[in-house]
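A short write-up of the structure that comes next.
Rest of the complex left out; these chains stay put.
Chain naming follows the written order as A and B, and within any one chain the residues start at number 1.
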Amino acid sequence: MDYEVKLEIFEGPLDLLLHLINKNEVDIFDIPIATITDQYLGYLELMKTFNINVAGDFLVMASTLIHIKSKMLLPGSHEDDEEEDPRAEIMRPLLEYMQFKEMAEAFSEREILDRDVFARTVIPYSQDGVTGEEPELDVSLFQLIDAFKRIVDQRLPGTKLTVQHEQWSVKDKTELIIARLKEKGAIFFREIFSEDRTVSEFIVTFLALLELVHMGLVKVLQPTSEGDIRLIPSFDEKGGNGNES
Amino acid sequence: MKRVETVTNHNIMSKSLKLIIEALLFASDRPLNVREINACLPDETGSKITQALYELQTEYDGLKRSFVLREVAQGFQLRTRSEYAPYVLRMLKTSPTRLSRAALETLAIIAYKQPILRQEIERLRGVDVGGILRTLLEKDLVRIMGRKNLPGRPLIYGTTKKFLAVFDLKDLGSLPKLKEIKEFGSDEEETIPISEEETQMGTSEPKND
């Protein structure tokens, strides 16, 4: 028999069978079972020659084919209307398989998300009330606190972190930060402390920032681990606090 | 650009409604359905929101922007047009969503036959599908729906909402109709078209012929 089998990795026995049927351009409703069986077995032989492990599924199909072939050879068995065509045993699963292969093709031709089309990838706001366990931050809370400590050390060397009478409320400072972000769009972390005079003011400013980050209104970015931390409004910088008209 | 004429009160309202909905869609990273939009706009009715959504859809098409409003996974989502994919992929520096042919076939079987057992999938594909099922579960395209009351209590599989979103489907009802088996003739080549475009796009699916 003169045929050529490309050594392909077939998904399974049905895949191989379908390939052989297509290659021989035969009718799936009238499969020349002897030819197809020979080619199928030839392919398995080839796989063995190339030391490719032949999965059990392929061998089960091989014996099914041989069985059908022998049944077909029995005189009269496939002429008889009373009895079902022995080939129905593989025809039905093949047809079903073709059906899903076609659907798989149809799927792959669709406009697939993240292959053909893209949606918005909005930075999610952190929504949960109390915990800082899953902050949607590009910088860790630790880094932020560390940076805060550095600034305090720099600006107020030797000062003890004692809390004095509070002149500023967190709310005041929150508004100040928002005002600055509105004005400038993005600011450096240290800038929000530029007018702070006392440790308590520092702390209040810092708490205000944490609050804003927590509410998802400010995003903290640090381009490199050495770089200056930057604050950007994570909403439109004209709004931010979300209760303007 | 059609009418601008009389700005009645109603027009102002519906114009702002459309824009509010646009803002919501714009700020969301997942499809939003009418109910969800309504929750943000309690003074509006669902039907007005639906109408506004369809108007937006027409509007984007008319404006010929780079994005469109698609109805997917029982919701609405803004998406870029497919012709911009090469640029976006370059910008995102990621490889596109890829599914092997085997994974797609398995997915198709699950989509059409759900709820389905693993053994049924394997009967239809003629091979073991353990690894593929895992991939599909990991990618959140397939989910475990429960267990069948059979010996061994086998797991039942079905598709997810993400499956609908990824494959641009409104709901399971909008899956392309399965061809009746009778309709299959011998003209194999015609019933299984292979997209040229896909080969160009460099998807990883190996073709077998």
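Basically, a contact is a pair of C-beta atoms (placed from the backbone, for glycine too) under 8 Å apart; a residue touches a chain by one contact, two chains touch by 3 or more.
Treat the numbers as computed from the prediction; the structure is a model and nothing was measured.
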>> Could you tell me the overall stoichiometry of this complex, given each chain kind is only shown once?
In response: A x1, B x2
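The rule is simple: only the chains that are shown with their structure count from here on.
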> What whole-number Å value describes the gap between the mean CA coordinates of chain A and chain B?
Replying inline: 14
> Which of the residues in chain A end up touching chain B in this complex?
Replying inline: 8-15, 19, 21-23, 25-29, 55, 57, 61, 93, 95-122, 124
>> Could you list, by residue number, the parts of chain B that touch chain A in their complex?
In response: 26-30, 70, 77-82, 84-85, 88, 92, 94, 96-99, 101-102, 104-105, 107-109, 111-112, 123-128, 165-169, 176, 178-179, 181, 184-186, 188-189, 191-195, 198, 201, 203, 205-206, 208-209
